[in-house]
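Shown below is the structure under consideration.
Missing here: one protein chain of the complex. Every other protein chain is in place.
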C-alpha cells in the first residue's frame, strides 16, 4: 500500500513484472467520455520495450484489455479497469537475486519492509509496473483533450550531452526522443557505448503541458507544483524535479527572473515563463514546464559488491538480463502519464471539468 | 482547500498574514507524548523574522498558545491546536496591491481561483502561513525524538557562493545558517548588497535526517521520496527538489554512482549514499538527504512591469515593505518541519511508532 | 485521530469539555459566501444547554470567535476557524472518575485506547465536543441556502410517547422540539419525572432535508445514505439510523412500498417517499428523511456497579453533576449540522456548487 493516486480522478495500479497481469483501475473519470481500447493501446506502445537498440531488447507486446467502465463506446461513470496479461512470464530463473540485493535497486527496501519479495524480474519494483501509470495517463489525456490540453515529454540531456536547438516536432524522429537531431545522434551513440560496456547512463527529461487554465492547484498542501513533484519523483529512477528554472533560481536575483505581467488583446500574459506556469502553487495560464533527473538504470552486468542476506556475508553480483542502458526515452511516456493524471485531478477539482459527466 | 497534509499524522494549518491568528491543528499524534508550549515556541523562534540584518526587519514575536490536546503535560490522543495571535495586524495600507498582481507572486493565481483575495500582507500566500508548518513540525520532531531521529536544514548556496567545507556544528554561528564559516561571511555580504539594491537573491538549502530506519515509504504512489518532494516543493519559493545526487545523476553511469552494500559488525551499510537514503521509494537506513532550490523573494522594491486587473491596462509597481532579501536562512526551519511531518507520518504508517499511544 | 469529516468540504473539530477552547476548522468552503459570526452563533444558541428545565441546568454561553477565513464579510477560500473559549472550566473535581469507568459511557474505551484520559467533564467524549459539529454545520447550512436547501430536525418520540399529529411549524414552541404539541407536553413531563428519579430517557429524532436535487451520492462506497448513516451514528448516544421507512421495510412487500414515478408539469415525482429520498445510494429529488435512535444519557445519579481500574476490584458509582435527563431536544441541532455537512460535501462533489467560489 498505497497504490492509488488522486482524490477525485483516482488511479490504482496493480501487478508485478512476472505475475499473471498488470493494470490499473481508474475511478472518477466523468461519464460520457468517448474512450476505446485503441486510445490506451497507442500510449502503451510508446512505453513498451524492444522497439529500438537504445532500449532493452526484451520484446513485450503489452496488449490492453478493458474489463469494465465503458458502455456503448463511452465511459459510464463506473471504474475503468485496464489489464495487460503477461505472456511467458516464467522464462528465466531469478532465484539468485533472492538474497543478494542489487546496489541502488529497490529490492533491499522491499525485503526490509514486507519480508515476502517477488524477485522474478524485479516484482512490483520493476519498471513494468508503470504499465498501470500509462493506462491511467491515457485516459487522463483523453479527458484533458476535451479541454484542449496537450502534454509532451522529451529528452533534453543524456550523460553530458545537452540538447540545445530543440524542435518539438522532431522528438519522434529518433528513438531517444530528443528534439535536437544532432544531439539525438550523439546521445544514441553514448547509450550504445555504455550498453556495450555493461553499464548504463542517466539523463534529463522535460515535460510541457499546454493550454492549462489559470487557477489549478490549491494553496498550502495541495499545490499544483507539489502534486506534480510527487508524481514525477515517484517514477522509478527519478532523483530530482524542477518546475520552471528549477535549481537555476539559486544564483539569480528577483529582478532577473521575476515574470512580469502584460496585457495583449485583453489576454493577461507574462513576458517570461521562469516560473514554469506555476506561482504560489497555482497555475497562471502559462505552459507548465517540469524537468526530471533520471538516474542510470541500476541493474548492470558489471561486477558489483553486495551482501548475502541469508549468510550475512559480503559477496559480489553480476546482474544478467537485457536491461535498458538508458531509461530516459521510455520514461517519457510515464512522465506524460503522471503529469496527465495530476492535471485531470486538478481540472475536475477546480471546476473546469464536471465531476460526473462530460458536458459539451 | 486543502490545507491538510498527512493521512495518519495530520497537520491542518490556517490563518492569513494580517488576520486574527495563524496556527495549526495536529490530529493523529499518539497519546502520552510529553509536550509543552516551549517545545513549539523554540521552533517558532528559529522561523521568526527580525532577528538579524539578513532577514526582514519586521519584528514579530509569534507566541504560541495551545488550545487543546494536552492533558497533564502529555498528549491525550485528541487534536492539538496551536495558535499564534497576530498583533497590530492593520499597520499599513495594502490596498494598492488589490488590483496589481506582483510579478512571480502568488496573488494573481489566487485572484483567478477564488475571486476574494485578502491582499493585506499577502494574505494566506504570505510566508507567515508557514507558522502552521512549524507548529506541526515541532510536534513531529518531538515524536521522532522518541525514536532518536534528528533533522537538520542548512544553507549550502546563496547566489553563486557555494559552501564547500561544511561543519554542521557551525550552522547556528551566523544568521545565514551555513556550516562553512568563510562562505557564510560572503553569503551575508551578498545578501546585504542585494538588500541595498532593492533586490533579492536565491539559494539552496539541504536537509539531513539521521537515524531513519529502513522500510519507510510505500511502493508506487506513496513513496517516501515522492511525499518528501511534495512537502518540500509546497514550501513557498521552492522551485526544485533533489534526493541524494539529484540532477547530478544525469551525467553519471550506474557503475559510478550505484551504492554498493557491505556488512560490518552485522549491520548492513552502503559504501556511498548517492541515493540520499531512499531507493525505490523506500528508505534504506542511510541518512535521508534532500536539497531545495529557493528562488529570490519576488517582492522587491525595484520598479517592475505589471497590469491593473480592474482597468485592464499595463502599469508599473514598486513594492514597499521590509521583505527578506534572501529567504534561505528562515526557510530552514520550514524545511525541517515539512521533513519531520512526512517522517512522523511514515514512522506511524510503517509500524515503527504505535498509532494511538507512545509505548516505551 | 481522526477528527476530520469530508473530502472536499472538510470539517475538523478540536477541544475537550474543560480544556481552553473547543472549535472547528472548515476547509473547502467556496470563496465569496457571505458569512458572519452571527450565522454561526444562532446555531450554537440552539445547541447550548441551560435554556430550559428539560436540559441540563449547566449554563454555558458558548460565544464563537472567528480566527480566520473571512475577508470583507465573505469567505475567501482559506480555512475558516471558529473557536469557543471555555469559561470557568475548572469548577469541579472530577478526579473520582479517573479510575471508575461509567457504565455505557465512552471513558472505558478511551482509556483502553489512549492511556491518557482527560476525565474532566468527560474530556473529548463530552457532548460539548459537538460545538465543533455545529460550527461546521452552520457554515454548511449557509452554503446550502444558496441552493435553497433547508434542513430541520425534530423530536418524534421520547420514551414510549410518540408524536402523531406533527406540524413542523410548532417545533420551536416547546423546548422538547416536538411538532405535536399535545405529545410535546407529555414528553416534557416524562423527562422531568426521569430527572427527579436521577435517571434519563431515550427517544427518536427525525431530520428532513428539502430541495435536495437528484444525483447526489456515488455508487458503492460513497453512497449518500452511507455517508449520512455514518455522520448520524457518530453523534454521541445514537444507536440506530433509518432512511425513509427504515426498519419498517422488514415486514413489507415491494408492491406495498415501492415508490412509483409519475410526471406532472414536466417534473418527475414519486407517489410515495418510502425510500426517504435516496435510492441505490443516490438522491432522487424527494425530501431526504432520516431517523436516529437516541439512547438515554448514560451519566445518571442512580447508584451503578462498575470497577476500579487501578485496584482491579468491583465497586459502585453515583455520578454527580447536572446531566441532561434526555438529550433528544439538544441533539436536534447536531443532527441538522451533521446532515448539512454531508450535503454540502456532496453538492460540491456532484458539481451543483462550484468547488472554489460561489457563482451567482
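Think of it as A, B and C in the order they're written, each chain with its own count starting at 1.
The criterion applied here is as follows: contacts are C-beta pairs under 8 Å (C-beta built on N, C-alpha and C of every residue); 3 or more make two chains touch, one makes a residue touch a chain.
These numbers were taken from a predicted model, which means no experiment stands behind them.
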Chains in view touching the one left out: A, B, C
Where C:42, C:61, C:173 or C:252 are the choices, the one touching the absent chain is C:252
Looking at the whole complex, which of A:45, A:76 or A:197 touches the chain that is not displayed? A:76
To test your reading of the contact rule: which positions on subunit B touch the chain that is missing from view? 7-8, 77-78, 215, 219, 349-351, 354-356
Going by the touch rule given at the top, which residues of subunit C touch the chain that is not shown? 1-5, 11, 13, 101, 103-110, 112-113, 124-125, 129, 132, 157-160, 194, 199-204, 214-215, 217-223, 225-234, 236, 239-255, 257-263, 266, 268, 270-271, 274-276, 278-285, 293-300, 302, 304-307, 312-314, 350
By the contact criterion defined above, which parts of subunit A meet the unshown chain? Give residue numbers in ascending order. 1-4, 8, 10, 12-16, 19-23, 25, 27-29, 31-32, 65-69, 71-72, 74-81, 83, 110, 113-118, 123-124, 355-357
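Rule of thumb we're sticking to: only the chains that are shown with their structure count from here on.
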With touch defined as above, tell me whether subunit A and subunit B contact each other through largely the same residue numbers, more than half shared, or through different ones. same
Approximate Å spacing (C-alpha centroids) for the pair subunit A, subunit C: 46
Averaging only over C-alpha atoms, locate the centres of subunit A and subunit B and give their separation in whole Å. 27
Scan subunit B for residues touching two or more other chains and write them down. 1-4, 13, 110, 113, 124
